[in-house]
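Of the protein chains in this complex, all but one are displayed in their positions.
== chain A ==
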Amino acid sequence: MGRKLLLEHINVPGINTFDVYRSKGGYASVEKALKTMSPEAIVEEVKKSGLRGRGGAGFPTGMKWSFLAKPEGVARYLVCNGDESEPGTFKDRYLMTYIPHLLIEGMIVSSFALGANTSYIYLRGEMMPQVRILEKAIAEAKAKGFLGKNILGTGYDLELYVQPGGGAYICGEETALLESLEGKRGNPRIKPPFPAIAGLYGCPTVVNNVESIAAVVPIINEGGDEYAKIGIGRSTGTKLISAGGNLKKPGVYEIELGVPVEEFIYSDEYCGGIANGKRLKAVVAGGSSVPILPANLILKTINNEARLMSYESLSDGGFVSGTMLGSGGFIAYDEDACIVRNTWNFARFYHHESCGQCSPCREGTGWMEKVLHRLEYGHGKMSDMDLLVDVSKKIEGNTICPLGDAAAWPVASAIRHFRDEFEWHVTNASEATSRNYGLAHYADPLKVAETA
């Protein structure tokens, strides 16, 4: 049984209320941080912990914090990115719904570390219940003196606000989020300047994922070194994984990074295997934006080592045979899943969510969606696969924000690994509309390269 740091008390009744949360040792990190530690010491502690951003990119949080510009007389902001909209990812919503005080505790400590006196939690527009939950929790914390003026008599002031957005995927991109928070159209800004220099209202700003901020709490409670002992290599600590798809027990799991993927899928402690006794065909390991992998490549790396749930192991093999941990949206597909349809569905999502600011993404996502739609409904051509790869290459890396990459990777990887299924959709067009391609060879053991 792995250690749980964030969801340790998740099953305690009433953990969403202040009193129960406090009785379970909640807000201890606030007391420790504000009373005994300096802001620099907290940043140092987070650096030592090796915590990597949990929103998808995996950038070290402590490093991000240390980049924050600190000019005299200019306000600094901490913004919590709760615009979780990646298909397959639902960990932040879970965390905010059931244990909102953990996020608020993390926000207080992080704001103190960054010297922010006003902090925002930006939520996606669809998360209205969570807005109310968080606002209630903030009111509770304020009544107990953990928010507002002169917190715990330490002289530190913090106002925390919850701001719902309009419900756009693009507002999860940090600069688009800031634009949206300022009340403008949620278009990503052109970087540089980065938010650490000029973010919200032109002031230095740090934008962190909900889970990253929540993870600051155990780091402060136990110390960065202790936290860094959990996990494997540079992937330290625990990570929330939103397991979905054709699994026996889908849901949010807190894992110690480094759990083998095979164990995560098949052990009863986690997902319990594939539902209905089917076989695994493919896995999207970190939310819809990361490359999809066939069953044999997700369980074993190309060198025939067991693949682990960690930043490094999942990306082993680069784009050729690897994927990414991303935001932890783990989607499993059984043998009945149609990869072409799934890819089309993802492309449809990115087409719908592109902000329309820069041309490769605006036009390219729509183009890919139309071609995939044609393939799925049996009107495709053999040349379409090459066309899709070419279009995805033209988008990738040429856009203002990572949405272009996120739209290109799933398409490119699906064609890379499931090309025969795509071709089958062309050659057996009428059959493809009535039945699925099935598992084929996607779970066959990998051929081990012979060494001389």
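Assume contacts are C-beta pairs under 8 Å (C-beta built on N, C-alpha and C of every residue); 3 or more make two chains touch, one makes a residue touch a chain; residues count from 1.
Keep this in mind: contacts and distances are computed from a predicted model.
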item: Hidden subunit of the complex - UniProt protein name among "Sulfurtransferase", "von Willebrand factor type A domain protein", "Peptide/nickel transport system permease protein" or "NADH dehydrogenase subunit G"; value: "NADH dehydrogenase subunit G"
item: Listed residues A:164, A:366 or A:438, member touching the removed chain; value: A:366
item: Contact partner of the left-out chain, one of A:97, A:221 or A:398; value: A:398
item: Contact with the hidden chain (one of A:301, A:354 or A:413); value: A:354
item: Residues in chain A touching the chain absent from view; value: 168, 170, 185, 190, 351-360, 362-367, 370, 387, 393-395, 397-400
